[in-house]
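For this depiction, one protein chain was excluded, whereas all remaining protein chains were kept in their positions.
Every chain is named by a letter (A and B) in the order it is written, and numbering of its residues begins at 1.
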Amino acid sequence: MDVFLQTLVAGILKGGLYALIGLGMTLIMGVMGIINLAHGQLMMVAMYATYVCFHYMGIDPYWALLISMPTLFLVGVVIQKFLLNPLMKVESILPENQVLMTVGIGMVLTEIMRFIFTSNYVSVKTSYSAAARFVGGISFSVPLTIAFGFACVLTLLLFWFLLKTDIGRSIRAVSLDGEAAELMGINSERVKAITMGIGAALVAAAGTLLLPVYYLFPDIGGPFTRKAFIITILGGLGSTVGAIFGGVTLGLAEALGATYIGMAYEDMVSLVIFVVVLLFLPGGFKRLTKV
Amino acid sequence: MAYFRVSDITKYFGGLAAVNRVTFQVEQGQIYGLIGPNGSGKTTIFNLINAYFPLTHGEIFFEGQMISGLKTYQICRRGIGRTFQVVKPLKRMTVMDNVIASAFLHSRTKSQAVDLAEEMIEFCGLVPHKLKLAKSLPIASRKRLEITRALATKPKLLLLDETAAGLNPHEMDEAIGLIKKIRDAGVTIIIVEHIMKVIMTISDRILAINHGMAIAEGTPSEVASDPEVISAYLGEDFRAES
Partner (left out) sequence: MKQYTRPLICLAVLIALPWIVQHPYPQHLMILILMWAAIGSGWNLISGYTGQVLFGAAAFFGTGAYTAALLVNKLELSAWWGLPLGAVTSVLLAFPFGWISFRLRGPYFALVTLALNEIMRSIATEWESLTEGMVGLLVTQTWVSKVPYYYVALVLAAGSIVAMEFITRSRLGYYFVSIREDQDAAESLGINTVFYKMVSLCVSACMIGLAGALYTNYMGFIDPKVVFALHDISIVAILVGIVGGVGTIYGPLVGATIMVAVMEGFRSGAFGLLHILANITGSPLVATLTKYVTQAHLLAFGVLVIMVILYLPNGIMGDWPILRKYLFFWKRGSA
C-alpha cells in the first residue's frame, strides 16, 4: 500500500509539471489550430538555458525561471511571426504544411543545441536535487514538490490572465472564432504571436522546474513533444482545464508504469497511450465531462 | 409508395434539435422546394439525406427502399446526387478533369468516363470553359461545375443546395433554365433556396421550415399565402415584390 501511495504522490507531483507542458500546447492548438511538434524542443532549449544559468552563472534554477521564461516567450513570438503566420497566406497542395513546419523548427532547434552543447548528457545538481521530506511515511521529493507549487501558481496566473485581462480575452476570442475576432478589431496575427510566446514560456517553466531531477541532452525534445501531445489530447484539444487533468493522468500512468512494469518500458507505455488516445478518445476528457 | 419519402427525421446536436420530426415526400419528376430562413435546418436536411450526418431519429426511403443507415457513397450509387452550398471543386484541375472524376462512378473505362463528361459539360453549357482550371472560374460557372459534377454521377434524384446564391439576375435566369432542363431530362429535384424568385417559379411543391420544424407545405401560392410562413420568413418584402 505504501508503495502505491508513494507512486501516486510521485505521479501527481510530476503531473503538475506535465500540466504546464500541456497547457502551453493546448493553448497553441486552441488558438492557432496548430499542432506544435516543436513543443518538446522548446522545452529542451529552456532546459539548456537553465543549465547555462546554473553552470556558468551560478543561478539557481528557480531564479532561472525569470530568464528562461521570457527568453522562450521571445523565441515563440519570433517563430510564430516569421515562420508560422506567413503560412496562413501560402496556397499550396502540400497538406499539413503547418505541422511539417513545426517539425522543421524542432529539428533546427535540436541541432543548434547539439552544435553548442554536444550530444553529451548534462544535468543540474543542486543542493536539494536529491532531497526529500517525509510526510506520513511517504517521501516527497523536494524539487518536485517545489516544482508542483510553481506549476500551480503559474496555472492560476494563466487562468487569471485569460479571464481577466484584455489580451487574455482577445486570445479566447480568437480561439473561438478567428474571423469574427478580426472583424471586431482584434489583430489576430499579434494575438497568435503572443499565444505562441505564452505557450513557449509555459513549457520553458516546465523544463526549468524539471531539470534538477532530470537529465538533459539535445534529443530529449522528441519524447517530450509526444508527452505534450498525449496530455493535450487526453484533456481535449483547446481545453485548459482538460490539460491539467491530462497532465496529472499521464504523470500517474508513467509513475504506475515505472513502479509496476519497469523503467525500460516507459517509452512504450507512452507510445501505446499515444495511439490509443488518438484512436479512441478524440474528444479527450472534455467529451466525458463537458468542461 | 412515394418515389422519395422522408419520415419523421430528427437530428439533435447536443441539446439542440436542428431538424425536428420533419416528414415530406416527393413524386418522380417533381421539383420540390425547401425554403426557410438562415439556420432553419434546410442544409441539415440535405446532410441527413446524404448521410453526411447520422439521423438521430426517423427514416428515409427512396424507390421503396430504406436508405437511412447507408453510407454517403452508397447513397450516391443508389442514385441520389447533391451539390454543396459552398462549392467544392477540384481547384487545381481542369473543368474536364473535375467532371471525369465524377463520371467514373458509372463508367467502367476511362474513355467511357471522358465521353460521359463531355456529354455533361455540353448539357450544362460549360464547353467554353472545358480546359480551364476550376479555380479560375467565376462564381456562376463554379456553381454550374458543381451541378455538372453531380450530374455526371447519373442521379435519379438531385439535391441542389443554394445554387442561386451569389448570382446576378441574368445568371439566375440561366440557372433556372438549367434546372428546368435537368428536370425535363427525367431527374427529380429537391432544391433548397432562400431566394424567393428562384424557388417560387420552378417548384411544383414547397415545404417551409423554421427552427427545424415544418410549418407549411403545398404549392408555391399556397405556401406564400400561409400566414405562419409570411410572419416567420417572408415579411413585407415579398408582398411588395409580388
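Here is the rule we use: a residue touches a chain if its C-beta (ideal position, glycine included) is under 8 Å from a C-beta of that chain, and two chains touch if they have at least 3 such contacts.
Everything quoted here is computed from the prediction, not taken from an experiment.
Given the contact definition stated above, which residue among B:Ala101, B:Ala165, B:Met196 or B:Met213 touches the chain not shown here?
Selected residue, touching the omitted chain: B:Ala101.
Among B:Asn20, B:Thr44 or B:Thr153, which one is in touch with the chain left out?
Answering carefully, the residue with contact to the hidden chain is B:Thr153.
Who touches the missing chain here, A:Thr110, A:Ser188 or A:Thr208?
Counting the whole complex, the residue in contact with the absent chain is A:Thr110.
When the complex is taken as a whole, what residues of chain B touch the one chain not shown?
50, 52, 71-73, 76-77, 81-82, 84, 88-93, 97, 100-102, 104-105, 110, 113, 149-150, 153
Tell me where the left-out chain touches chain A, residue by residue.
35, 83, 86-87, 90, 92-101, 103-108, 110-112, 114-115, 222, 229, 267-268, 271, 274-275, 278-279, 282
Convention: only the chains that are shown with their structure count from here on.
Would you mind pulling out the distance in Å between where the CA atoms of chain A average out and where those of chain B do?
47
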